[in-house]
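Complex shown without one protein chain; remaining protein chains in place.
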Amino acid sequence: MRTSTQLSGITVGEVLGKSLPGIVTAVTDEWIEVGPDRVIETLQWLLNSDEFDAIQLSNLTAVDRHTHIEVVYHLQSLDLNHQLVVKTRTHGMDPAVVQSAYSVYKGALLQEREVYDLMGVRFEGHPDLRRLFLWDGFPGHPLRKDFLGMPGRITSGLEGFPFEDKDKPIRPINQENVEAGVAYVVTGETDESKTGTDLSEDRG
Amino acid sequence: MSENTRSATPMSRQIAEHHSLLDRTLALPRPILVMLSVLLVGFAMSQIAIGYLVISGQLDGKWYDIRDLGNAMISLDGVIQNSEMDSRIASTLAYLIPTLAGATGIVSIVGGWLLIGPWVERRLIAKFQIRQGPNRTGPFGLLQTLADALKLMQKEIIIPSGADRFLYFVPPVAVFIPAILGWAPIPWSPKMSYADLDVGVLFVIAISSLGVLAVFMAGWASNNHYSLLGAMRTIAMMISYEIPISVSLLAVVLLTGSTKLSEIVLWQSEHGVWLVMLIPFAALAFLFASTAEINRTPNDIGEAESEIVAGFYTEYSGMKAGLFMGVELANAILVGALMSTFFLGGYTMFGLETWIPGYLILATKIGLVYFLFVWIRATLPRFRLDQLMGFAWKFLIPVSIALMFLTAIESSILVRWDVPNFLSLGLIGLVNITSAAGLTFVWLRVLFRDTDLSTPPAPILTREMGGLQAAKVLRG
Partner (left out) sequence: MTTSTEPYILNIGPQHPSTHGVFRLRVVMDGEKIKDLDMIVGYLHRSMEKLAEERTFTQNIPFTDRADYLAAMTGNLGLAIAVERLAGVEVPERAEYLRVIFSELQRIASHAMANGTLISDAGAWQTPLLYMFREREKILDLFEMTCGARLTTNYMRIGGVAFDPPVEFWPALQELVDELPDRIDEYHELLVSNEVFLARTRGVGVISPEDAINASLTGPALRGSGIPWDLRKADPYSVYDRMEFDVVVGRSGDVYDRFMVRMSELYQSVKIIKQAMSQIPAGAHKTDIPLALRPDEGEIYSRIESPRGEIGFFLVSDGGPSPYRFHIRAPSLINLSLLHELGRDAALSDAIVTLGSLDIVVGEIDR
């Protein structure tokens, strides 16, 4: 009985950077990041590579990071029993465009529709991009952090739980707390020696 | 678990505490038990009295001989003839009274069955599905049908726009025409059949075709794709299965030498055999084709609830839909009566009809055939339309016709051959059974030579995980 492993982003980024130089824009030990217009290339390469053999797309989802939207792909190999995580970020909130992974994985069909519906990310190359849960003409994209802003707040989130210890910090849910999540550094574009090694130490 | 602990879960407790019918009967209060036993003794004594009357022949032919209600009609006829009435009035009365009495009887049978039939069917299917059927409305749920009927009657009548005004209202009533007319030639006792036509069998076959018209009207007039689709499926099925019915009845007619239903029954009683034992394949073909005629499972693709809601009666609301659902039951007992008459000996029971009235025997047989229908409905899944049609045209019709030729040969031998019944009929029965079985096997082998009918292999059990490579290894 083998236990499954999640491949280190550093390894993946190194190998990927050797064959497709400059494609990786950021790396941590959990995931690699590529540009939104090079998603198909990356996924196709990972699918065809013998070392990674990412034949199945486990999960395709998106996270709203206030200034951009981050689309996350969880890939796995069934024979080699490992997973890898690929991320990409849109160039802005409006319009948020990413290449569609449908040509590589058919399983992206409905998941990309869901991301389009709830987050507003357009996937270029998707054969049938329309809303999945909400009706045509629904104003806005609900899962975005600025949808239905509550009075005095910009985003969703609990500031603190009412029955917690009193000394737990109350988090301000407002513009100051905007960049929540892991911070990372964008590596250089074309210099081969620089790909895949820049691990950011400060998380947050 | 020791005896002192209660079963923990409600379900297992319910199962453990369930008492059998005998236990519950014996647990009734004492006065009721005493009354029941008195009634039982009284019943036994009355049976003995009747038995004495029957044996001594004092009962035969009297107007109060309830073993055959036709006796009363004949006595009435005699009374009218002997009275000093004007001959035209006399003949009119002599015709009118039995006709009205018979018609009332038939309509009350069908109507009465519509009152209690749904209850019976639902309780029976529930027993097959390990649950109880309706048991809340009224004692033992007997008023359930009434409640359903009242509910349906008070529903709003929704007529789809674009529906043909006349053709929309006719079908719910028109489907009942064959369901009631079909009872006419059926003999209930030697002198008791409403219209003992000389061409009774032809009449039966013609009646079964009337149902198709009503279905067609219903599907067309609803102005709805669902209904049209359902109606088309139903009509295709119904007219396809009329042929096996006709061929089976042809086999019956060949053997018995008459198309009169009462003579068919008498032939079975004289020869001391039921036609189901002589031509079993015809009987089974008749049974299966009849389920298609009356749209019951496994052949109810026209109203396949899980696929297209309700088929040809989708657009009917309230009591109109209720009538469509009710006619299925009325048709079911009609087919039961026909099946009993043709294949199960009708009202005869190897001599028992001198003791028990023939109509009670026939009613019991109808009940048994109906039970068979309900059993099939509760157990089998539905056939797909192309499977149904393939079965009718590729299997039932050719095999029925082939066996009917065989029956024709046998019947001509039977007429000329002077041997005791036991031998001739036994031989015919044997030949028929073996030829039917043999022909079925051979023909099915031919029909399905390309498809794999064996039980599929069991799935593979493994402990090694993997993707395409591992799958290749598993497949070997």
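To keep things simple, chains are lettered A and B as they appear, and every chain counts its residues starting from 1.
In this text, contacts are C-beta pairs under 8 Å (C-beta built on N, C-alpha and C of every residue); 3 or more make two chains touch, one makes a residue touch a chain.
Only a predicted model underlies this, so the values are computations on that prediction, with no experimental measurement involved.
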item: Touching partners, among the displayed chains, of the absent chain; value: A, B
item: Residue of B:157, B:380 or B:430 in touch with the missing chain, whole complex considered; value: B:380
item: Full-complex contact with the absent chain, from B:28, B:199 or B:474; value: B:474
item: Selected residue (touches chain absent from view) among B:25, B:81, B:129 or B:364; value: B:129
item: Missing-partner contacts on chain B, residue numbers; value: 1, 5, 7-12, 125, 128-131, 225-226, 229, 297-298, 304-309, 377-387, 452-453, 455-468, 470-471, 474-475
item: Positions on chain A contacted by the hidden chain, ascending; value: 1-4, 30, 55-59, 61, 63-64, 72, 74, 78, 81, 83, 85, 105-111, 114, 118, 131-135, 142-143, 147, 156-161, 163-165, 168, 171, 177, 180-182, 203-204
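Everything that follows uses one rule, which is that only the chains that are shown with their structure count from here on.
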item: Between chain A and chain B, centroid-to-centroid distance (C-alpha), Å; value: 65
item: For the chain A and chain B complex, residues of the former touching the latter; value: 1-2, 53, 55-56, 77-79, 81
item: List of chain B residues in touch with chain A within their complex; value: 463, 465-470
